[in-house]
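Report on the following structure.
With one protein chain withheld, the remaining protein chains of the complex are depicted in position.
Labels run A and B following the written order; every chain starts at residue 1.
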Amino acid sequence: MRKNLSWRKGLALGAVATLVVGVTAACGSSGGSDTAQKSLGKNDTLTITTFGDFGYGDLIKKWNADPDRPFKVHETQIAEWDTWKQTLTSDLQAGTGLTDIVAIEGDAMPQFLADGASDQFVDLSDSSLDNRWVDYKAKAGQTTDGKQIGYPTDAGPEAVCYRADLFKKAGLPTDRAQVAKLFDTWDDYFKTGQEFVKKVPGTKWYDSSGSIAQAMLNQAKYPFQTKDQKVDVDNPDLKQVYDTVAKYADTLSTKAVQWSDDWQANFTDNGFATMPCPGWMFANIKSSAPKVKGWDIADAFPGGGGNWGGSFLAVPTQSKHQDEAKQFANWLTDQAQEVGAFEKAGAYPANIAAEEQLSKSAKPDPYFNNAPTAQILANRAKAVEPDLPFKGDKYSDILGLFQTAIQRVDEGKSPESSWKTFVQAVSQLS
Amino acid sequence: MTRTSRTGPGFLVYGLLAAFFVGSAFPLYWSFVIGSVTRQRAGENPPPLTPGGHFFENAARVFDRIDFWSALANSVIVSGVSAFSVVLFSTLAGYSFAKLRFRGANAAMVFVILTMAVPTQLALIPLLKEFSNLGLTGTHAAVILPWLVTAFGVFFMRQYLVDAIPDELIDAARVDGCSMIRTFWTVAVPAARPAMAILGLFTFMQVWTDFMWPLLVLQGSDVQTLQTALDQLKIAPGQGLSDMALLQAGTILATVPLLLLFIATGRQLVAGIMQGAVKG
Partner (left out) sequence: MSDHAPATLGGTGRTSTSRSGQAPPAGVPSPDHRDMRRTPARLTLRQRLSRWDMKVSPYLYVLPFFLVFLVIGLYPMVYTGYLSFFSWPRFGAGHGPWVGWENYSHVLKDPVFHKAFWNTIGIFLLSSVPQVIVATVVAALLDTNLRGRTWWRMSVLLPFVVAPAAAALIFGALFADKSGLVNDVLSGIGLPTVQWHANRPASWLAIATMVNWRWTGYNALIILAAMQAIPRDLYEAASIDGASRVKQFLFVTLPSIRPTMIFVIITSTIGGLQIFTEPRLFDTNLQHQGGSSYEYQTLTMYVFNTANSSTNPYPRAAAAAWILFLIIVAFALVNFAITRAVQKRSHA
């Protein structure tokens, strides 16, 4: 009886499996579905997905309210980039399901520019848009062969936010122009930090080892990959960043992971005195520490400039309305709209004209001791070197592994063993 | 269902259960506490531990931010249909496996159990492709279809029914000339009621709290479930930190229907159907 059963089971399974494989083989291999373009009428809808708050709500409302609009727009908002990235990845691999425009987070952009991935997006190149955005941001949305995959929505030029009240306690200058002089080079920055922690025990110098490591390595030319995309992490530039951050982990860093509960708690219990500060971080500080008085912003960044984040709008080839999508992405990243998004959501523009407009009308921010935030950010954006660092196709992956290596050191592992684990993990990437 | 032979439980039993209750209920309670204070208070340290008086304000802000009622209706539809379908088909299949003899039953049952071992994460891409080809994305059906009947349900029903229905009852019904389906209806279903109630409840709750799948198949459409709608509450206008008071008020609002369902299902669960069936 047992034989009989397993024989039957085998046969049935085999039959079903053959059937399914047949179906699969028939529809499996080619993902290039037909994307016959359909033009949109006035009452047809173009779709867009963003994550977090891009500040597009009112802009789209205005667009839809215009009787002369060429089409309507519907925005899907997903709260977190992680969730959205997962959906985006699934939809790209399934070859279906995406909206006409998709938003992509800045640090993740390099992987979407790689061969294979970039074929999934429409080339948005348009010579009339030359010099619309800051150079480094426009380039960050391009493939090596010059296809423009994404239009930059915002930029993350970094300044240094600091606690003037704690600086005073340590006997350091508190005025933002004088503080800026302390942050000329990384050596200056760390030296001041060592003085600081001696005077104010219990408070660390910076918010996390990770944010400092990222800022430093972004000033290197080829931190992870050579020009021809070859992975090379055993290079002196990267090793130097690693060694420096590891060296100061105990004395200067809170050793908390960014965004963790412990990191968050440090905002309210004087956990640290300085942090790298892209424009979007301002809102974060305000809502993390609404009652803390003493935050200020220095118009400086150690070792030159730095950029952290800032997103892009891209049009997947899945879209059946590519022309309209391009048109609308163009509109959203134009001067007026980037200014509008900044006012709504604090996303500092990548659009040069928008930056200039904001810095002319610079409003002082009372929370940050009346710092002229927009003007500081405009200066910081100019300091960013457009070609640093080279971001290869595995940039985001290796950056993640590198940050994790730093985290291990923060947690007490020896820097040598952590580095070994890092090199091993990088070798698994290919 | 009176159990005269067993006296009421003592202090110890109540004590243990009360401890278990506190542990079970605390997060929900805390969620309510955060949902009932102001945004500022919710972010302060130490966190509030007793409810404030701002729940209705927060709730009003939830209704303002998202289309709560339409999301609620969608969630009720997908969870309700799924629960009904899972209960119906699982009971049928479980009954068949437990009480009816047919060739290949053993192998089929083992197969059902093994299907539970299939990791679900990877199914997303082929399923998405399949559903998109069938034109199901953006519809209720896309959310419901994977939940029509589950291996968990079939296995559960089989294990429950194998002892819960004495074979004599089935034989008696068959001798009376009942058709198979009538036997199922008059003998199996009454005996299975407590298990059906549990299975229905579990399924309803699972579909109700599911997030990733509805997000994937409903993306870009106007159909939203409560979970995908609640996700929007995490977005802090102007970036910064999420508004925890708003978020938790939304969570509580989305939980109330489940609590109501608890109360409705609870009675089903407690009613001891079996005793009556055996004697009658």
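Here is the rule we use: contacts are C-beta pairs under 8 Å (C-beta built on N, C-alpha and C of every residue); 3 or more make two chains touch, one makes a residue touch a chain.
No experiment lies behind these values; they were computed from the predicted model shown.
**Q** Going by the contact rule already stated, which one of B:A108, B:V143, B:V187 or B:L241 would touch the omitted chain in the full complex?
**A** Of the listed residues, the one touching the omitted chain is B:A108.
**Q** Among A:T45, A:Q86 or A:N330, single out the residue that touches the unshown chain.
**A** For the chain that is not drawn, the touching residue is A:Q86.
**Q** Have a look at B:S36, B:S96 or B:T137 and name the one touching the chain we're not showing.
**A** Reading the full complex, the residue touching the unseen chain is B:S96.
**Q** What is the set of chain A residues that contact the non-displayed chain in the whole complex?
**A** Against the missing chain, chain A presents residues 1-2, 16-17, 20-21, 23-25, 28-33, 82, 85-86, 89, 92-95, 111-112, 114-117, 119-120, 210, 256-262, 265, 393-394, 397, 400-401, 403-405, 407-408, 410-413, 421, 424-425, 428-430.
**Q** Considering the entire assembly, which residues of chain B contact the chain that has been omitted?
**A** 3, 5-9, 13-14, 16-17, 20-21, 23-28, 30-31, 47, 89-90, 92-93, 95-98, 100-110, 112-123, 125-127, 130, 145-146, 148-149, 151-152, 154-156, 158-160, 162-168, 171, 174-175, 177, 179-181, 184, 191, 194-195, 198, 201-202, 205, 209, 227, 230, 248, 251, 254-255, 258-259, 262-263, 265-267, 269-270, 272, 274-275, 278
Keep this in mind: only the chains that are shown with their structure count from here on.
**Q** Compute the distance, rounded to whole Å, between the mean C-alpha positions of chain A and chain B.
**A** 38
**Q** Under the definition above, what is the set of chain A residues touching chain B in their complex?
**A** That would be residues 5-6, 8-9, 12-13, 27, 47, 49, 52-53, 55, 74, 76-80, 83, 86-87, 90-91, 93-99, 265, 268-269, 280, 283-284, 286-288, 290, 344-347 of chain A.
**Q** Using the touch definition from the top, list the residues of chain B that touch chain A in their complex.
**A** Touch residues, chain B against chain A: 40, 43, 45, 103-104, 106-108, 111, 124-126, 128-129, 132-133, 137, 212, 215-217, 219-220, 231-242.
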